[in-house]
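Questions regarding the structure given below will be posed in turn.
Right, subunit A next:
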Amino acid sequence: MSRMSSADSPDLESQRDDAESVDEDASARSVDDAVLEVSNLHKRFGGIVAVDDTSFSVERGSITGLIGPNGAGKSTTFNCITGVYEPEDGSVTFDGTDITGWEPHQVANQGLVRTFQIAREFPEMTVLENMMLAPKDQLGEHLWRSVLPGARGGVVEQERELRDQAWETLEFFEIDHLAEEYAMNLSGGQRKLLDLARALQTDPEMLMLDEPMAGVNPTLEEKILDRIHALREDGYTFLIVEHDMDLIMEHCEHVIVMHQGGVLDEGTPEVIQSNEQVIEAYLGGEV
Partner candidate 1 sequence: LNALSGDDGSGSGDIEPRLGILQPESGQLGSLGTPIADGAELPALQLESDTDLTIDVGRRDTETRPEVGVSQAQTLVDSGYPAITGAASSAVTINIANDILIPNEVVGISPASTSPDITGMNGDYLLRTCPSDAWQGDAMAEIAVNDQGASSIATLYLNNDYGQGLNDEFVAGCEDRGAEVLAEVSFSSSNTSFTSQLENSAGTDPDLLMIVGYPEAGQVIFREFYQNFDNDMPILVPDGLIDDNLPTNADNPMENVIGTAPGADGEGIDDFTSLYESEYGSAPGVFNAQAYDASAVLILATLYGGEVDGPTIADNVREVANPDGEEVGPGNLDEAVEMAQNGDAINYQGASGPVDFLDNGNPSAVTYQIGSYTMDGYSVDRSVTYEA
Partner candidate 2 sequence: MSTETVADSDGEDNAPAPMVRPSWFADIGRIAAVVAVTYVFFMGLGLLAGLNVNFIMSFLQRITFYGAVFAMGALALNLHWGYTGMFNIGVVGFMGVGVYAMSFVTASPDASPAGLGLPIPVGILVGFLAACLAGLVIALPALRVRADYFAIITLGFSEIIRLLAVSGSLRTLPGGYGTGGGSGISAPRTDSVVSWLQSKPVTGELTDGIIWAGVNLGGVPDSVMENYVYTGILIGIVILIFLLLTRIAYSPFGRVLKAIREDELAARSLGKRTDRAKVVVFVLGCGLMGLAGMLWLGKRTLVTPNHIRPIWTFYIFVALIVGGAGSNTGSVIGGFVFAAFVYDGPDFLKRVIESFYEVQSPPTIADAFVSSNPLAVIDYLVNSMDEIKYIILGLVLIVLMIKRPQGLLGHRKEIAAAVDLSRPSTPSDGANSTDESATTGSAGGESDE
């Protein structure tokens, strides 16, 4: 697998030197082809500043890691990007379109789909229904299409395709034996898998995964990562929040480190690993 090394060292250098004031060169990292660009994002909850002037960009077709201590603001950043929260300030550009302040469904339909840190399955729907829901632009989502006599043919056709696709994905994630079970009866790990599988069903351009592997059995984890790489080869982009350093270091070509709401550093795994501040703030004595 080829790992692109897209980091631009001079800029990183400057950031490392001046980590406290990243804002000066917020979108400094010149990325050849950024699919997602976040600049100067701000979000606060009452007195707590959760995201404080965060800027970064994600290269098209990359697997980018987003790491940082607990409470650094990673999930909040996700929420601001995907329209769950409205940021107080800053902008988000996806694929050349300014999507700041868009509704979640608009963001998703633009091709940017996320998963949740704590899986949000549809509990009283079966696993298969969960899967069938996900794909975008289903004909049958228009009331008249589903109901009008004569208009339903295309819907049925599409449903069949989606069903086959759903089964395939479920088989891959090894939860096909649960396909007809209510999602609420799944174990913790199985729910995360479902969440991920469902996000994949939407056929997005870019996937934002919030700790997808927390609680997933290591053997399966490897398998999923293989799949992520394969998808990456097909042109998908991934932004992954993870605490598993081995995973990040081994599988991401680019890593962004958040700390106290801002971007502390970014660069290739190797560069990040050797940053004193990152080690102190996040990695502890591990490396």
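On the choice of candidates, all candidates are chains of the complex that A comes from, given by their letters.
Keep in mind that, in the parts below, a residue touches a chain if its C-beta (ideal position, glycine included) is under 8 Å from a C-beta of that chain, and two chains touch if they have at least 3 such contacts; residues count from 1.
The shown structure was predicted, so the numbers you read here are calculated from the model rather than taken from an experiment.
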item	value
Touch-positive candidate for subunit A in this complex, from 1 or 2	2
List of subunit A residues in touch with candidate 2 within their complex	82-84, 103-105, 108-109, 113-114, 116, 120-126, 128-129, 132-134, 136, 138-143, 145-147, 149-150, 152-153, 155-156, 159-160, 163-164, 166-167, 174-181, 198-199, 202, 219-220, 222-223, 226
